[in-house]
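A protein chain is absent from this complex, but the other protein chains hold their places.
This part shows chain A:
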Amino acid sequence: MKKWYEAAAQDADVSSGTFISLARNLEGVPFPSRMSMSDRRFVWDKVRETLLKADGTEYGRFTKISLETVPSVHAVSLAEAGLINAETVTDRVGCGLITAQDESLSAAVNGDDHLTILSKAAGLQLQEAYSKADGLDTFLDRNLSFAFDRQLGYLTQNPFHLGTGMIASLRLHLPALLESGSVGRIAQNLAKLGLTLRSVYGSESNPRGAFFRLSNQVTMGISEQEALTNLSSMANQIISRERKMREDLIHQVSVQDTVLRNLGVLQNARLLSFDEFLERASAVRFGITSGLVGGISVCDMDTLIYRVQPATLTFESGGAMTEEERQKHRACKVRDALKQGMEDS
């Protein structure tokens, strides 16, 4: 079964993913930080019972994963896929995950809140992703009755998420803006508008690759649609600036040389750390979207980035690995993907 990121989508040259999360809690049950084991099991059982009522529908086909039964490397791979949080990885008793086969729609149970509904889509598809999250939210609410206050909105463990409980994000690939040194200034300006722009990999002081997450920060006093419109309008401005700068950059011989050297390393390396892979994959992805590198799509490249994350790679390979074995396996997967693409073209 293909995952959500393996679909071609509009604006995927810059936006490599759309994410909508909704924080929800049940009435009459303490929030996760104060839950007893019995409370956790109660909520997890309720969610599973609710899905039984959806037999024959999309929700009825969801996979239900009881996290305490999965090995640690599987749990970390779920965190790498963004399906559960890092906190849950280390304390999984009574926690669960329900997810569609392609992972485009899921809900983590007893993580930051009783339910963290998450919808994901390739490219820039805020309305489509919201509509899927909203549908699951409405279905679950009908059966579980979410904690809600007319004035405060959805009641959440963290008061920063009160109101809609919605965080909408776009994963933007901004190699040209990063190269020009303007990402920091853009992030500062966005903060004034209630939006954040943060690097996805590495730290702020040392980002890996040029992947950034643009998200809304305000959840109260603004409707879901207003928040989506704001995010979309800022994203469109950033995307057009990135495209304009890429056009200018790709004509420079030194830039072409950098892109193709990075491609050469990925096609030939026998050992690849994830950090090194990210840096080089980011350059090659830029080369693909600018027409310099052929035979592989941005979608294939994004799939590769998700698949060679450390725990995901280890889990999908079926066992424990030393760091060297992991680097060897990663290099092999990357060579195969690039060879495949080049041969197909």
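As a convention for this text, a contact is a pair of C-beta atoms (placed from the backbone, for glycine too) under 8 Å apart; a residue touches a chain by one contact, two chains touch by 3 or more; residues count from 1.
Basically, contacts and distances are computed from a predicted model.
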{"item": "Options \"PqqA peptide cyclase\", \"ATP-binding cassette domain-containing protein\", \"Protein-arginine kinase activator protein\" or \"3-isopropylmalate dehydratase large subunit\": UniProt name of the undisplayed chain", "value": "\"Protein-arginine kinase activator protein\""}
{"item": "Selected residue (touches chain absent from view) among A:Ser15, A:Thr164 or A:Asn262", "value": "A:Thr164"}
{"item": "Chain not shown: contacting residue from A:Thr69, A:Thr90 or A:Ser254", "value": "A:Thr90"}
{"item": "Among A:Ala9, A:Val76 or A:Val298, the residue in touch with the chain that has been omitted", "value": "A:Val76"}
{"item": "Contact partner of the left-out chain, one of A:Ala8, A:Leu52, A:Val93 or A:Leu152", "value": "A:Leu152"}
{"item": "Hidden partner interface residues of chain A, rising order", "value": "25-31, 33-34, 36, 38, 42, 73, 76, 79-80, 85-87, 89-90, 134, 137-138, 141-142, 145-160, 162-164, 166-167, 191, 196, 198, 203-206, 215, 217-224, 226, 274, 309-311, 313-314, 326"}
